[in-house]
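Complex shown without one protein chain; remaining protein chains in place.
Letters A and B mark the chains in the order given here, with residues in each chain numbered from 1 onward.
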Amino acid sequence: MPTQATANGSPTIHLRAVDGYIITPDGASIYIWGYRDETGRAAQLPGPTIIVNQGDTVTIKLTNELRENVSLMFPGQNGVFRLTNRGAVPVGPIYENGRLVSLTDYVPPRGTVIYQFVASQPGTYIYHSGTEINKQVPMGLYGVIIVRPAGFDPLDPATWSAYGPETDTEFDREYLLVVAEIDPVLHEAVRLGKPYRPSTYRPRYWTINGRCAPDTMLPDRATYLPHQPYGSMIMAEPGERVLIRYIGAGCDAHPLHPHGNHTRVVALDGRLLRNGTQDLSHKHFTVLVGPGQTYDQIFQWDGLGYDPVTNPIPTPIPNLRNQAIGDVGWTMWSGSPYLGQKGDIPIGVTSLNVTGEYYFMLHSHSEPQITNWGEFPGGMMTMIGIFPVGTLGPEVGRLQRNSRANSTRERR
Amino acid sequence: MLVSIELWARPGIVSLPGGFPAVIWGLATSPTAAPQVPGPVLEATVGDMVEITLHNMLNEPVSLTFPGQEIAPEPVLDASGRLVSLTRFAAPGRSVVYSFPAYRPGTFRYESGTSPERQVQMGLYGALIVRPAGWDDPASPNYYTAYGADTGSGYDVEAVILLSEFDRAAHEVIATGDVYNPLNYAPQYWLVNGRPFPDCVAPPDTSTQPLTSRVPVLVGQRVLLRLINSGFLAHTLAFQEGPARVVAEDGRPRRSPLLDATYDKNAITLGAGQSADLVFTPPEGEHYLYDRDLLHLVNTDDYPGGMMALVDVRTAFPVTPPEAPSSLTATAALPGQVELTWINNAADEDGFVLERRTGAGPFLRVTTLMVGATAYTDTHVEANTTYTYRVLAFNLAGTSAYSNEAVVTTLP
Partner (left out) sequence: MTFVQVRYGATDSFITMPDGSVHYIFGFVDLTGVPENEIFARRGKATLLAPLLEVRVGDRVELTLTNLGMPQRPDLDDSHTIHWHGFPNQISLWDGVPETSIAVPVGRDFIYYYEPKDPGTYMYHCHFEPVEHIQMGMVGPLIARPADYNPANPLFKTAYGAGTGTEFDREYFLLISELDPVAHEQVHRVQEFDWSEYRPAYWLINGRAYPDTLHTAPDGDLSQQPYHSLIQANAGEKVLLRFINLGFEEHAITILGLPLRIIGRDAQLLRGLHGEDLSHWRDVLYFGAGQTVDVIIEPQQPALYPLFNRGYHKNTNAGATPGGMMTHITVYPAGTLPPQPGPGF
């Protein structure tokens, strides 16, 4: 599933390009092409998250189980080679009969190709197919590479940063949000082997980590989403520094807006926004996530200091029977204005709130994108949960090497 | 000094992939020269006074705006105070003169300011480059810089990469003088420097689409890319071998004595009308720039095509053009297609340009083929029609003579 690194300094990852299906909350089953690793049986969306260390020589084997040529590109990694019997050769565009057939060295069906590069710079990167990319990437052949800065020790929180010491990118928890769109007509045409007209492209689903809301809020590896293993619920405690990595894997731009607070954008496309001592980071309440681009940000929620005893809210708490709570039968609210407190939720409404945590929506502000085929709620939407101090385990919001988890969702 | 430029706005014909003609309105450098899409690259040096005379050979008023030049506009209003033109225009058969001082260096646009939703789409747009004083003086600190000394904009090779879209249906409506509804805007072609891929990597020529998007570079050279979006939509250009450093946006350097705000990007989004200057030193090899909205990598619905450019990095350039291909044959073996074969006599060609004409019409480019091509199947043919084909080879030193002409009449 997410991450592998066999030997320190020279990890080898074996990916397979395969097909499979994902499901959407409105009951659709959509045929995809995607990458899987040794632990998966079918394509997953997005592909396995690859985590390596700065300076690693990264070897990626790609076995093609599709019925057409496929490949891998690593935008932002320089000096990518293909390993052959005659040694390592630089990858590049491939022409056949005078026609560009692939932007990079590809592998035909049933074959295996081996790519290698040195992960020289820390950061957040995308990987995707470089063959028939107008079809293969929208079909799902994309994933994420994280390069840890030198000195990063997954066991020592004091070393956790996105770009190394003195870069003001230290974090307590981290999350990946890969955004993309789906036009089901393309997927169905590919499934049936029929032609597809790119000019008719019209997305009906908008995904975070391959899922549409409300599935985005389900845990990692939810059993009924076997091919969409990564959740995107962000969980943190007040004051914690949360690293959120946005990755635009689709073809459109998506204005992602977290409620609760701004984010400070510290890096673009895997490059720290800093020249020497001069800092170019800045805060946004909406980040326009463009295709093929990555955005690393620090989010921190400190609250306004309201406390039922020392600093009560200055407005009357209304009689909740006079208000609309959980119009659709459920709410994520605790019923209380105070963090860590629970109030009376009207009878007949289910509260999904666990321990008095606050929830803040994070969503595309191009609002048709928070629907599933036009029906609100859905699409490119998730939640940020702010939990009372001391209620989240250290395993929450961790992307670990050699672990099966993007982040685990167990609460202490 | 005074830079005096005369431009003639006139209708012309461009060749779209497949050999289809389309009407454009372009800018010519003489009353008899071919109108160009985009218009000629206008160049000036800081301190120059630029004087541009526009001669209108169209049937409707035409004007030019120079965005980014800080000159007070002279919009034309109707009796009710509504805009008729963003600036002074020339009536049909008349001329208009614009002048402005080139007071700061940069990468800028020029384009029609009259019914721009029609006239800019028809082809009345181009690049304006203003260079710093001393840019061509080896003794000057500004030598071969885009923005002067200490702006991080030094380069060895520069290229204009001008993006636009082409809606063939809109061209047909506008050219015939019918009422055009901008709500119907739906481009089928995505251009760099006036041509889509693969024609954009063919050499410069004297046609209505004279500019190439192949950027020849020697290993170790710094490349300055002047990206301009003259289209109506945003475009994201992704670098196959990035990142590149953004040294200026909209003709403003990002580095000053106080602050170095240049930054690296692996893919950059340009909104309609925006420009950016990027500098990088690419390694040996062919590196594409491509629209990361992957659905724009088509010509109509045929992949590959669309918005791509090629940075071609070598250890040496050829010094002589390739030998001409010979023995071109054209066979109508099946309805709806023509099989073409030829003998390649060159050892150092980069590709081939295949042209055809219908009956006694002008030759139009069918496609551009890469190195080693000796055959092509033309599937964009009418039944019972006589076509004449010819092919030439090209490399960075120039083009060969044409092959023999092959005549074929298609099957019913």
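Just so we're on the same page, a contact is a pair of C-beta atoms (placed from the backbone, for glycine too) under 8 Å apart; a residue touches a chain by one contact, two chains touch by 3 or more.
It should be emphasised that the depicted structure is a prediction, and the values quoted were computed from it without experimental measurement.
From the listed residues B:G26, B:P61, B:P116 or B:P321, report the one that touches the chain absent from this view.
B:P116
Touching the hidden chain in the complete assembly: which of A:N85, A:T223 or A:T277 does that?
A:T277
Write down which of B:A146, B:I174 or B:A234 is the residue touching the left-out chain.
B:A234
Looking at B:N59, B:N181, B:N384 or B:T409, which residue reaches the missing chain?
Per the contact definition at the top, the residue touching the missing chain is B:N181.
State which residues belonging to subunit A touch the missing partner chain.
Listed in rising order, the touching residues are 168, 202-204, 253, 255, 257, 259-262, 264, 277-286, 288, 301-304, 306, 313-316, 318, 320, 322-325, 327, 331-333, 337, 339, 358-361, 364-368, 370-371, 373-377, 383.
Tell me which stretches of subunit B touch the chain missing from the display.
Listed in rising order, the touching residues are 65, 67-68, 70-75, 77, 80-83, 86-87, 113, 115-117, 120-121, 181-183, 185, 232-234, 249-252, 254, 258-259, 261, 269-275.
Basically, only the chains that are shown with their structure count from here on.
What residues on subunit B touch subunit A, complex-wise?
My answer: residues 186, 188, 197-198, 234, 236, 238-243, 259-267, 269, 283-288, 290, 292-295, 297-298, 300-301, 303-304, 351-352, 369-376.
What part of subunit A is in contact with subunit B in the complex they form?
Residues 73, 75-76, 78-79, 90, 92-93, 95, 97-100, 103-104, 132-135, 137-138, 197-199, 201, 251-253, 268-271, 273, 275-276, 278, 280, 288, 290-293.
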